[in-house]
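A single protein chain has been omitted; all remaining protein chains appear in their positions.
Labels A, B and C are assigned to the chains in the order they are written; within every chain, residues are numbered from 1.
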Amino acid sequence: MSTTEKWISWISQFTDQIIEHKADLNQLDSAIGDGDHGSNMDRGVKAVKEKIDQGDYEELTDLFKDIGMSLVSKVGGASGPLYGSAFISMAKASKETDDPSLLLEAGLDGITKRGKADPGEKTMVDVWHPVVDSLKKGTLAQSDIDEALESTKDMKATKGRASYLGDRSIGHIDPGAQSSAYLFSTLLEAGVLDD
Amino acid sequence: MSTTEKWISWISQFTDQIIEHKADLNQLDSAIGDGDHGSNMDRGVKAVKEKIDQGDYEELTDLFKDIGMSLVSKVGGASGPLYGSAFISMAKASKETDDPSLLLEAGLDGITKRGKADPGEKTMVDVWHPVVDSLKKGTLAQSDIDEALESTKDMKATKGRASYLGDRSIGHIDPGAQSSAYLFSTLLEAGVLDD
Amino acid sequence: MKKIINQPDHVVDEMLDGLAFAYDSIVKRIPDTTVIARHLKADKRVGLVSGGGSGHEPSHAGFVGKGMLSAAVAGQVFTSPTPDQILEGIKAADEGQGVFLIVKNYTGDVMNFDMAKELAELEDIDVDFIVVDDDIAVEDSTFTAGRRGVAGTVFMHKILGAAADSGATLEEIKALSERVNANVYSIGLALSPATNPEVGKPGFELDGDEIEFGIGIHGEPGYSRETLKPSKELAQEFVSKLKKEIDWNPEDRFALLVNGMGATPLMEQFVFTNDLKALLEGEEQLNLAFKKVGDYMTAIDMAGLSLTLLKIEEDSWIDYLNYPVDVIGW
Partner (left out) sequence: MKKIINQPDHVVDEMLDGLAFAYDSIVKRIPDTTVIARHLKADKRVGLVSGGGSGHEPSHAGFVGKGMLSAAVAGQVFTSPTPDQILEGIKAADEGQGVFLIVKNYTGDVMNFDMAKELAELEDIDVDFIVVDDDIAVEDSTFTAGRRGVAGTVFMHKILGAAADSGATLEEIKALSERVNANVYSIGLALSPATNPEVGKPGFELDGDEIEFGIGIHGEPGYSRETLKPSKELAQEFVSKLKKEIDWNPEDRFALLVNGMGATPLMEQFVFTNDLKALLEGEEQLNLAFKKVGDYMTAIDMAGLSLTLLKIEEDSWIDYLNYPVDVIGW
């Protein structure tokens, strides 16, 4: 399997997860947001799938750019520009490297530049940040992802729509953190990190 | 008791009946109309009461005119102009006579001139018409009123709001017939016909 | 009943005061009456008065102002106003050229406006009137009180308003009104009932997936109760019903009004309008020379909508529909 194929297999597994869990993500978003995170992501990953099914990718850069642009133009809401910026940033970085940890670090960078969230604000960053740390140490395991995801439960949201709830946001898992957890579980499963 | 006093006592008993049965009349009107006949009549009789409590009536004409004008200006809907026309017509007739049967015949006349309903169309006319007949024969009894009222149940409405229901109007007592039944029961009770 | 009100029996009074306050640049309330009148009389024009029970907002006060009505008379909720109030409306509208009344065909309205006309004539005001009966849901026969007046009344307001503003005489307005009335057809449906605040509970009941075709604007029952269908099929039902009545030909010109009943979001009204486009312009090839979508003749908080088609007999009707107005609700 070429590297590109592994990344494509990742994205297609991620797509399946999102479609399968659309209602769950909406449910999580209903508790602390506006109930559409699943629908938003579902629209996005379907567009991504349609796009990359047509393509024939030699270069990671083209793949990530198409993913990023599809997400940006289909997801909408807060998560669209954030996931989109992550992949566009990964596309840029892929001109220099194909190391998954560096690529995903660039992705995180794209998210924080766009959304200006720090860790601890109860957003997807609370999954991305520790995952990228573990990746860089070469130790990423499913348990790290689970732990990062769980950690959002006790946080009080201070960014995004959930911040309007103040203390009432505590006790719920962040929907964007959940979709990011699917992203990284499937990263492990797709064998992107194996070689 | 002077004649005027008897008529006043009649109207005040009628007022009490309407106020007591406001909800029942609304209920009847909900089944085949728009559910407001009780509220409409309630507003009207309260205005009548307020008006005649202030007055000092020597002449039946003045009494009936005040009742009619109060009803016309307070009841609204279909029943306002109908009851109003009845009393205004009685006011006119009272210049010539104080015979209850002639007065109420004039009242019925006012109603049919305004509303153009014939007997059998499931309206208040179906109480007024037989009652006036019995009055003229000098035989009016509560049973006549009850019978006339009941007869509206099996009729199909072809006048007023209930006519939109077509056959579905069958099986319900007409609300205006019911309020007219109160009018004539209290006429008997108030002793207007005794002498 | 969950409503933003104070005492139920003060609703009409407070609503009229609120409206007159909010739009004091356009209208005023005539003190101690339920009449909303425009500020300035036009210049020796025929006065136009409409009205009816409250609960149809923005009808009727929302159409008072330059280019449309001279005055509107409000009754209690869903109850015709009384003759004395209508007389006040007539007086407020009178500029010496006669006053024309726009009445919806309900027994109560017809009788009260009729008594008001008699009273006005006693005061030497020339009065004439039209009884609008556009609702094709009701069979028009001698066995009913006739067809109800519903949203088509709004087109009547608009066209007569422009004609009056353009100097038409009382006789001309009467003749015009009869032609408009002969050419206007409406049909409605409800998804949920209205609650009259003075009654306190819904006027009828519909199950979670039931709708009723042919409903009136006070919750009068319609001609059939069915399960909710997609918008396209609702549009189809309306169009076939109207087609049977109007018997149109391709290229015939119509004005279209999609009217929300009070609680129907504009989102749904526009989706429905899009389905009408396919049917009326597409399949039937009608020429829709004027279109309007929104809440114009409501039934308090009923969810549902109605469709009105006015067959255009003369170019001037289109001009009248486009005639500029300064009112709250057009």
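The rule is simple: contacts are C-beta pairs under 8 Å (C-beta built on N, C-alpha and C of every residue); 3 or more make two chains touch, one makes a residue touch a chain.
Because the structure is predicted, anything quoted here is derived from the model rather than measured.
K.L.:
With touch as defined up top, name the shown chains that contact the chain not shown.
P.N.:
A, C
K.L.:
Which residue from A:9, A:30, A:61 or A:185 sits in contact with the chain not drawn here?
P.N.:
Looking across A:9, A:30, A:61 or A:185, the contact with the absent chain belongs to A:30.
K.L.:
For the chain that's not shown, point to the residue among A:82, A:104 or A:187 touching it.
P.N.:
Here the residue in touch with the unshown chain is A:82.
K.L.:
Touching the absent chain in the whole complex: find that residue among C:258, C:286 or C:325.
P.N.:
Counting the whole complex, the residue in contact with the absent chain is C:258.
K.L.:
Which parts of chain C are in contact with the chain that was left out?
P.N.:
2-7, 11, 14-19, 21-24, 54-55, 57-58, 62, 191-192, 197, 208-209, 211, 228, 230-232, 234, 258, 262-275, 277, 281, 291-293, 295, 298, 300-301, 303, 305
K.L.:
Suppose we count only contacts with the excluded chain; which residues of chain A make the list?
P.N.:
Counting only chain A, the missing chain is touched by 26, 30, 34-36, 39-40, 43, 72-82, 84-85, 114-115, 158-161, 163-166, 168.
The definition used in the following text is that only the chains that are shown with their structure count from here on.
K.L.:
Are the chains arranged, by touching, as a line, ring, star, complete graph, or other?
P.N.:
other
K.L.:
Calculate how many whole Å lie between the centre of chain A and the centre of chain C, each centre taken as the average of the chain's C-alpha atoms.
P.N.:
Spacing between the chain centres: roughly 54 Å.
K.L.:
Whole-Å distance, chain B centre to chain C centre, using C-alpha means?
P.N.:
A distance of 31 Å separates the two centres.
K.L.:
Would you kindly tell me how far, in whole Å, the mean C-alpha position of chain B lies from that of chain A?
P.N.:
76
K.L.:
Two-or-more-chain contact residues of chain B, please, as numbers and ranges.
P.N.:
none
K.L.:
Note the residues in chain C that touch 2 or more other chains, in rising order.
P.N.:
In chain C, no residue touches two or more other chains.
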